[in-house]
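Only one protein chain is missing; all other protein chains are in place.
Think of it as A and B in the order they're written, each chain with its own count starting at 1.
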Amino acid sequence: MQTRVVGAPVPRKEGVAKLTGQARYIDDLSLPGMIFGATVRSSIARGAIEEVRFGEGIPWHEFTIVTAKDIPGRNVVALILNDQPCLADGFVNHPEEPILLLAHPDRHVLASAVAAVKITYKASPSVHTIEESERRDVIIWGEDNIFKSFRMEKGDVDQAWKDAAWIVEGEYHTGAQEQLYIEPNGVIAQAGLDGSLTVWGSMQCPFYMHKALVAITGLPPENVRVIQSETGGAFGGKEEYPSILAGHAALLAMKSGRPVKMIYDRMEDMAATTKRHPSRTRHRTAVSADGKLLAAEIEFVTDGGAYATLSSTVLSRGTIHAGGPYNWPNIRVTSKSYATNTPPHGAFRGFGAPQSLFAMERHMDVVAKTIGMAPDEFRRRNLLRQGMSTATNQVIRDPIVMDKMLERALELTDYHAKTSRFAEQNTKSSQKKGLGIAAFLHGSGFTGSGERYLNSLVGVEATATGGLRVLVSSTEFGQGTNTILCQIAAETLGLEYEDVCIAQVDTSTCPNSGPTVASRTAMIIGKIVQTAALQMKQTLIESGLLQPTGGRAEFLAACQAYRKQFGELKSYSRYEAAPNIFWNDETYSGEAYPAYAWAVYVAEVTVDTLTYSVTLDDFVALQEIGKVLHPVLAGGQIEGGVAQAIGYALYEKVIWKDGRMINNQMTNYIMPTAVDLPPIRVYFEEVPYQYGPYGAKGIGELPMDGPAPAILNAVAQATGVEFHSIPLLPEDIFRGLTAQPERPPEPLEVALAAKGSQ
Amino acid sequence: MNTNMASRQEVSFTVNGEPHTVSVFPMERLLDVLRNELGLTGAKEGCGEGECGSCSVLMNGELVNSCLVPVLQAQGATLCTIEGLAGENSLHPIQQAFLKCGGAQCGICTPGMVMATVQLLRRHPSPTLEQVREGLGGNLCRCTGYSRIFNAVLEAAGQQT
Partner (left out) sequence: MRAHPAEYDLIAPGKLTAVLKLLSDEPGVWMPIAGGTELMVQYSAGRLGARKLVSLWGLPELRHIETAADEVLIGAACTYTDLKDHPVIAREFPLLAQAAAWTGSIANQNRGTLGGNIVNASPAADSLPALLVYEAELLLASTRGTRRVAYAGFHTGYKQTLLAADEIISAIALRPQFASYHSYSRKVGTRNAQAIAKLCLAALGRVENNKIEDVRLAIGSMAVTPLRLRRTEEVLLGGTAGQALIADARKALEAEVAPIDDIRSSAAYRLHVAGNLLQEFVEGLFA
C-alpha cells in the first residue's frame, strides 16, 4: 500500500523546540511561590527505625516536614500488589528507602538539612542475592521471598530426554542495569485550597501516576490532574518510579500550601530508583541426532528488589520469551522472582526479555558447539516457520522471514568468509576477532488479555485553527510518539502532516490510552488513532457536511462547519482486540501477544588480548517490524537500543555494597560514548500486520534483546573461551583467558551413564 | 547553617551578544546563573560532574561544562548558548541538519550536543568521522546511539553522508 505521510521522514513534531532550547523539561519550569523538596532516605538495608533526630544548626522551623503519619490517604505506592509504602513507617526494607520529606524555599539548604537528619536503626538480617533469597535462611517478603512464579509448558518435556542424542546444560547471568536517561527524575506538585492537586513531571505513564496520587492523597479522582512535561529519556525508568516522587511532592505541597518542585540529582537518581532486574537462567536442552531441538527445561529467576512493584510482569515477559524464536516440540519454563533488600528493580526496555533471550541465544551457541554444528545452521534448522506454534502454543499465522534475514545477515557481515579468515588470523595475532549471531523476537503490546484490560481510549478533535489534534495519554520521550501518531492521523484522513498536532498529555483533557510501554504505542494506539479519525470522518459524512469523496480541503472545511454548528468536534474510539486472541492465565498458554517483531543481529568484535577489552568493529541489525512508519525514527530506535544493549553487554556494571549501588555517578557507571560505538547498520523487513496501523508492529524494545548474546557469541568465537555472564568486562575476560580452560560439556553417553546410576 | 562566606557581587558578561550583569555569589555555577538568573534554560543539568555535557556552552569560543564553571570566572566572558544560535526566522544550519537527520530524540542532550558541534566545526570545518567522534566524545546521548548525530554533523559540514 502506497502511503504519503506514513513512511516519510517528516520532521519530528517537537523537533524545533528541542533544537532551539525552547522545549521545557520539568526543571525548566517554575511556579510563583514554589519551594523545593528533598528526601531523607534509609542508610541500612533492613531494620526498624528507632529514632529520628533533627540535628543542630538547621532552622527547622523554616522547613515543611512530612512523615508517613502525614499521609491523608493510604501509605502505598499503588501499582500491582500495593506492598510498597510511599514513606517507610517504622521499618525499612532497602537502602535509600524514603523515610521523610523536607521542603524549603531555598533549594541550596536542602542538602545540609537532609544530612542533618540523624536516624538510628535496629538492623535486621538482610538478603542481597538471588541465591541468598532462595536459601530462605531469612524471610524478607511474604512466606517464601517469592514475589511471583510461573510455570509454562508445552508438550511433554519429561518424555523427550530419552530421544536425545545430546543433552546440554548451561547457566547464564545478567546484572542490573541503570536506565541512565540524561534527564533525572523530577516533578512539581501544586495543591489548591479547593482540594485540587496538579502534578507536572518527567514521566511515561500519567494515569499510573494519577492512580497512585489518588491512593496516597485520598482525593477524588476528578480533583487530581497529571500533566507530562517534556521528558528527557525514560526507557522504562519513568514508568512506575515517578509515582513515588509525585506522591512525595504532593504530600509536601499539601502540607506546606506551596507548589513544590522535587528534582533528583544524578547521584540520588542512580542510587534510589529502579534498575533492570538481574537474572539467572538455567537451561537443559535435548537435541536430536540431526540437530533439531527436542525439549527444553528452563529455569528463569529474577531479583526483584525489596517490593513487588512490576516484578510479576517482568517475569511474565521473560518467561514467555525464554525459548526464543525456535520451534520447541516440548518446553517447560519455570520462573520465579525473588525479593532482596535492595531498591526495587523495575521496568527497563525489554522488560525481562533481554534477560531470558540473552540466556537462550548464548545457549544456542553452546549447544551448537557441543554438537559440532555451525551456529547459523543450528538456528536455521530450528527457527519457527509460519504455521508453527510458539512455546505458549500460539500459532504464528503471519509469514515469518527469519530465514531470509539470517541469510541476509550472513551476507551483509561476510560471516562465513570472515569466520574462516579470523580463525586463521587469530592464531598469529594478539587481536582476536570473531563474529556472533543472535536470533530473537519481541512481542508487541501487553501480554495476553492485558490490552483488553487496559481498554485504551483515544480521541481526535478538530481544532479552532483549522487542523486536527490527537488526544492520547501516550507520551513522547524521544521515541517519536508525537510524530507517528500525527502521521497516522494525517494519512488516514488524506491530510498533510502539518495539519495534525497532538495535545500535551494532561489527564484532565486526554483520554486514557494506557501506559507508554510494552512496544504498544505504534501498533495498538496507532490503530485506535486510525479508527478515531475514520469515525470523525464518518460523523462529518453523516451530518451532511462532507461528501464521501471529499479531499483535504473539503474535510477541513467540514470540520469548521461542524464546529460552528455544534461547538466542538471530537471523536473517541476504544481498543478492539484482534480476532482469535485467546490467552489462558492459568495454563499460561495461547496468544501471548497479538504480534511479534522478529530479528537477526550479527556482531563483529576484536578482543585485544593485551588489555582484554572488546571493540565492536561492525554491527548489523535486521528486523521485521510490519511497517516502517518513519524511516529516521525507526532507524533511530534500533540504533539507540543497540547502543544501550552494547552498554548492557560490555560496560554497564552496577557495583553493589550491602544492597546499595556505590558507583552511582556518571564517572564510574560507564555508558558508551561516541568513541566507543561502531557504525550500526540497520535494515528493515516488512510483513504487514493486519491489525496494526498500515501494518505496523512495535519496535521500541526489540533492539535491546539481541546485541548482548550476539556480542558474547562473537567473543567466544574470537577467544575460544565461553563467557556466560553480562556485563562482560575486560577484567572478566582477563580471568577467563588466563585461567584453566572450561571443561567442555560431557558427551551424552557419560551423562546417561551417570543418570542411570541415580 | 554555616555562616555566609561571601556576599553577592556583580558579574558581567555577554550572552548571545547581549550584555548582562548579575548579582550573584561568586561560587554559583554558571549553569545555575544562566538558567535561574537569565532564564536561559537550554543548558541542562544531567550529572553535575562534567561527565554528560548536557550543560555545555561556549565561553570565549570554547566549549565548557557550565556546571563546573564558577560564575566569577565568567567575568568579562563572551558566552554562547543554544538560545543564541537560530536566526530571527531560521534555524542555524547545525540545527537544520539535526532536524533533518534525526539527531535529536528526547532532546535533553541536544543543546549541549549542538554547542559541541559549533566548536567542532569551527576547529574542523570538514571533519573526518574520527574528528566528529572525538569532538562529541564528552556529550553523552542515551537515545540515539550517536549515528544520526554524526550524520547531522557531517551534513552541517556540507558533506554527503
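As a working rule, a residue touches a chain if its C-beta (ideal position, glycine included) is under 8 Å from a C-beta of that chain, and two chains touch if they have at least 3 such contacts.
All of these numbers come straight from a predicted model, not from anything done at the bench.
Peer 1: Which one touches the absent chain: A:Ser420, A:Gln565 or A:Asn668?
Peer 2: Considering the complete complex, A:Asn668 is the one touching the chain left out.
Peer 1: Among A:Tyr651, A:Tyr689 or A:Phe723, single out the residue that touches the unshown chain.
Peer 2: With A:Tyr651, A:Tyr689 or A:Phe723 as choices, the missing chain is touched by A:Tyr651.
Peer 1: Name, in rising order, the residues on chain B that touch the hidden chain in the full complex.
Peer 2: Considering the whole complex, chain B reaches the absent chain at 1-6, 24-29, 32, 45, 48-51, 53, 56, 62-65, 67-70, 72-73, 75, 116, 119-120, 133-135, 137-139.
Peer 1: Over the whole complex, note the residues of chain A touching the chain we left out.
Peer 2: Residues of chain A in contact with the hidden chain: 107-109, 111-112, 115, 265, 267, 609-613, 651, 655, 662-663, 667-668, 670, 672-676, 730-731, 734-735, 738.
We adopt the following convention: only the chains that are shown with their structure count from here on.
Peer 1: Taking each chain's centre as its mean C-alpha position, how far apart are chain A and chain B in Å?
Peer 2: Centre separation, chain A to chain B: 30 Å.
Peer 1: Of all residues in chain A, which touch chain B in the complex?
Peer 2: 9, 11-12, 14-25, 27-28, 57-59, 109, 112, 179-184, 230-235, 265-266, 477-480, 632-633, 635-636, 639-644, 665-667, 671, 673-675, 677, 679-680
Peer 1: Which residues of chain B touch chain A once you look at their complex with the stated criterion?
Peer 2: 1-2, 35, 40-49, 51-52, 54, 81-83, 85-86, 91, 95, 98-102, 104-111, 114, 132-134, 136-150
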